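Shown here: the complex without one of its protein chains, the others still in place.
Take a look at chain A:
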Amino acid sequence: MRERITYFHRPGAAVDPKQLEIKDTKVQGPATEAVREHKITLTLPELPSELAGLLRDVQDLHLRWATSAGYETLEPFSSRVSPGLHVSYTPLKEDHDPEKLCTALQAFGRLDCSSEEVYIRLGNENQKEPSTLFFYNELEKLDGFAKRLGPVVCSGPTASECRKQLQDLKDAASLDISYDSTSDSVKVQALWPLQQREISVPASPKGRTEVGILGIDAPPNMEAHQIGASGVLTVIGEQKEPSPVMFAFEARHRTASGSFTSKFQQPTGLHPALQLSLSGAAPPSDGEAECAPYAYFTFPKVIFADRYQLADELFLASKNLTATKYVSEPVDLEAPAYTTKPWGSNVLLELAPPKGGAAAETWTVEVPLHLRYLKPTPTGKEEAGIPYPVVFWACDSGEDISYAVNPFDRVNLGYDGLFSPSTKFWHVSPKSEAGGRLINNINVPVVTEGASQWVGVGTAAAVAVGFVWVLLKLVGGYAKSGHSTATKKAGDSKKKQ
């Protein structure tokens, strides 16, 4: 087990290394405005045997969670995913049962994941290899996860300290859990947003604990388009003095200028339009690379985009969209939510920025969507929350860039798999509307529950009245003239042709 805790502060808010208190059991320091990342690397034998057994059945497993609260961050922690829990994994065998994994995932809360039909298969045309399965579930907070995990992972004399650390997850902005059978290790990465925080790191009870206090800098040997960092590193229990460091690296995820908001146009109806407003979002200057803005959506099954509607160029252009790059499959275009098995869908749209690239300008794009019918409720309304999309400029220089050298690199976020590996993502920061959440709520009209007692009887009565009326007319007609041609004369007149 290895732990790495990094404090990344604002430029100019560096902590004087002399103020750091480095002891055998912990590192303590003054408060500063910083992002905090906690990374834990575990080997399979270090995991509870059930979890290890679960992971031995898969090639890889990636959990990505992001908070629904708006948060601030710093480069190089620029990457974003839509609020909620994103799970993707590749089973070793084609005929596997997701039930086991799903049971383990219940640690996060009640997730609908036990049926294989809930998952969507990610683009793997090669039928011989098992394809990667993906599913998403709304999950706003990690409180329940922290609580349920405590008894499982915290034991021994450090149990209370361990529980305290788990409680910190309540304030985390994101959490990643990654397993890859080739490395045979599990990486857990949590990120806390930029805010005033004390430096305080206890030693890991079982392994090495590395602490870094870093900030953006410009090392002399740094190349253009790299990120430079400097600060101090120390390993608890091994060093008494912090060691100064300075390094530069290529980052896959960068922060672009400007911000965006997302909201539904009112009234929403059954075909709502999601409006993204970008302000001050100028294209990044990324050398020779070609950049274009994109929005990557995670739509729970209550709402969906119609790939056929989003195919017409004129229509797209009228919404300030350039192209529909990806729509996950399958997406039923008619079924109500309660008969739709897949969790929902992912959509990648290329946005059309204003011509001339005026930076300060605010521009909007509109995404036409459709609601599914939902089950009856007592009020005739059902509220649904649609997570904010991820909005970024994707720049591809076509050169082979080794992003993996970056100690803070992040992959398997869904959208990164839809671009070439050399693509750089410049993220536009989401800004929440009122309420501070990165979730767009929408009211879905449904039939009121109370209707059923009237509708059954009333419909039957109306159909009966209509049917009997028509029947009476038929009987009347039959009584008057029977069922055959009334008279010979009529028959004759017919034959005049």
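Simple rule for what comes next: a contact is a pair of C-beta atoms (placed from the backbone, for glycine too) under 8 Å apart; a residue touches a chain by one contact, two chains touch by 3 or more; residues count from 1.
By our rule, contacts and distances are computed from a predicted model.
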item	value
Chain excluded from display, named as in UniProt, from "GPI mannosyltransferase 1", "Mitotic spindle assembly checkpoint protein MAD2A", "Cyclin-Q" or "28S ribosomal protein S22, mitochondrial"	"GPI mannosyltransferase 1"
Of A:Leu92, A:Val152 or A:Leu333, the residue in touch with the unshown chain	A:Leu333
Which of A:Ser114, A:Ser131, A:Gln226 or A:Asn443 contacts the chain that the document leaves out	A:Asn443
Which of A:Thr268, A:Ser397 or A:Ser432 contacts the chain that the document leaves out	A:Thr268
Missing-partner contacts on chain A, residue numbers	267-272, 308, 312, 314-315, 317-319, 333-334, 336, 338-339, 373, 375-376, 380-381, 443-448, 450-452, 454-456, 458-459, 462-463, 465-467, 469-474, 476-478, 480-481, 483-487, 489-491, 493-497
